[in-house]
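Note that one protein chain of the assembly has been removed; the remaining protein chains are unaltered in position.
Then we have subunit A:
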Amino acid sequence: MHCAIVLESLHSPSLSLSLSLSLSLSLSLFMTVKWLMHWQPNPGATLNSQILAEACACAEGLGGAKDGRWRTAMTFYRPMPRDSSAPPADVPRDFLGLALHDRPDTYFFILRAHRLVLHADASIQAIMEKLQSYKARVVFNFEGFQYKLGDFRLRVGKCVPSMAETLRGIMMEVEYLPLSSIEKSRQILEEFFDIWQEALAKKSLPGHFIHIESNFADYGLQDHYTSQHTAVQYATCMAQLMAAVRS
């Protein structure tokens, strides 16, 4: 399999060098493709931190080298009504703000109902605060460890409210570093996902990771991967995690 070959090629020093060169170049010019996956517990099963530990062990078992920690913060914004009146009916009940771990100077707003993702400087948060029309209500942190694994970078983490330790979900980012075309990287990411699922299945955990395809075209996003694609995936992932909690 192509994917297996890529994983094995890690042991070649010359390839590792070219990989690191191409990585630094790619990070400076464009985003490479990511898939976000979330943990779907089996019916009746509950979330626990042991699952996260097993997923991390799985990443290391596949040859992943731990490469630091990461954290992405997602904020729910809600309208602030004037006086004691209800907010206007034609405004969104909420929308999401996102600070991505690999884009510290930027910020994203996602309105899922309007299929809209806004990309702005981090200072847009201060503007929202000064406008006093929407308030940041709840913040969820996605945080964990990241691993280097050949042409891939894995980030395995938990979703927890910023003011509590309640585990709301487990998720992972898989980044395929050589490509920024979603379509061209699809097959290799699917193959990687198969290998990942196979490795994790050996641990007999009560659930599995799911990748939900976001419809990027609805948001006006093209095949060339950008941070906005990641923001849309986080919104999709959050919706799935909340649905899982409700069910």
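Please note the rule applied: a contact is a pair of C-beta atoms (placed from the backbone, for glycine too) under 8 Å apart; a residue touches a chain by one contact, two chains touch by 3 or more; residues count from 1.
FYI, contacts and distances are computed from a predicted model.
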Review point. Out of "Mediator of RNA polymerase II transcription subunit 18", "Eukaryotic translation initiation factor 3 subunit G", "Signal peptidase complex subunit 3" or "MIP18 family-like domain-containing protein", what name does the UniProt record list for the absent chain?
Key: "Mediator of RNA polymerase II transcription subunit 18"
Exercise for review: Specify the residue from the set A:45, A:65 or A:126 that touches the hidden chain.
Suggested key: A:126
**Study point:** Given A:63, A:92, A:178 or A:206, the one touching the chain that is not displayed
**Key:** A:92
Point to revise | Residue numbers in subunit A that touch the chain omitted from display | key: 79-82, 85-88, 90-92, 95, 109, 111, 114, 116-124, 126-127, 130-134, 220, 228
